[in-house]
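For this depiction, one protein chain was excluded, whereas all remaining protein chains were kept in their positions.
Here is subunit A:
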Amino acid sequence: MATVLRTHSAFARLLVGKNGRILNNSLDLGAKLLPESQLALSSKHYSSYGKSPFVRKIKEQYNYEIEKNPPEWEYVKRLLPFTTIPKIIPKDSYPSGWVPPKEEALNHPYFLSRTKNAELPIYLKITYRGMRKISIIRKIEGDIWLLNDEIKQYLKQKNKRYVETRVHEVARLIETKGDYVNDLREWALSKGF
């Protein structure tokens, strides 16, 4: 993130290079340079950063205190990233229209698991410049052929036409020819997935 000159103390860091020129950083020294150490910085050029020696003549002039178990640590914790995706706490209503999976979904001989973001794994794949549209149901567990039959029947009933499907048993997905994403979502939610 930042090029920091190697020093012995945590507070005495010198930002050099591009980062040093950023207004925010240029004065964030935490330590003052003595004239001789400044000379040592400017006059010598080392072949690489790793081979340059430690800057030794920096005198730590700034006073600071180390606070252990500070009350502000709660604010730091808030900023740290999630270690896992947070669990969804059940609520009375979901204004966004998101529907939680139901218990009854486990009673079917097949199962559709939600994605990591708790969405239904139903997608639309558009190819050939929008000429071919394929709806894909992913993450199917259990009797995929039974699920295929039920989908076919549901789509035929709803759209009053035969809908071609393709089952990929190994990849556990079903492709249907045409854009039936909304119908399939409706069907999956009615089954409780």
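The rule we apply is simple: a contact is a pair of C-beta atoms (placed from the backbone, for glycine too) under 8 Å apart; a residue touches a chain by one contact, two chains touch by 3 or more; residues count from 1.
What we mean here is this: contacts and distances are computed from a predicted model.
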{"item": "Omitted chain, identified by the protein name its UniProt record gives, among \"Methyltransferase-like protein 5\", \"Histidine-containing phosphotransfer protein\", \"Mediator of RNA polymerase II transcription subunit 20\" or \"Large ribosomal subunit protein uL15m\"", "value": "\"Large ribosomal subunit protein uL15m\""}
{"item": "Absent-chain contact - pick from A:54, A:98, A:128 or A:162", "value": "A:98"}
{"item": "Absent chain, residues of subunit A that touch it", "value": "1-2, 4, 10-11, 13, 15, 22-25, 27-28, 30, 44-48, 51, 61-70, 72-76, 78-82, 85-89, 91, 94-98, 117-118"}
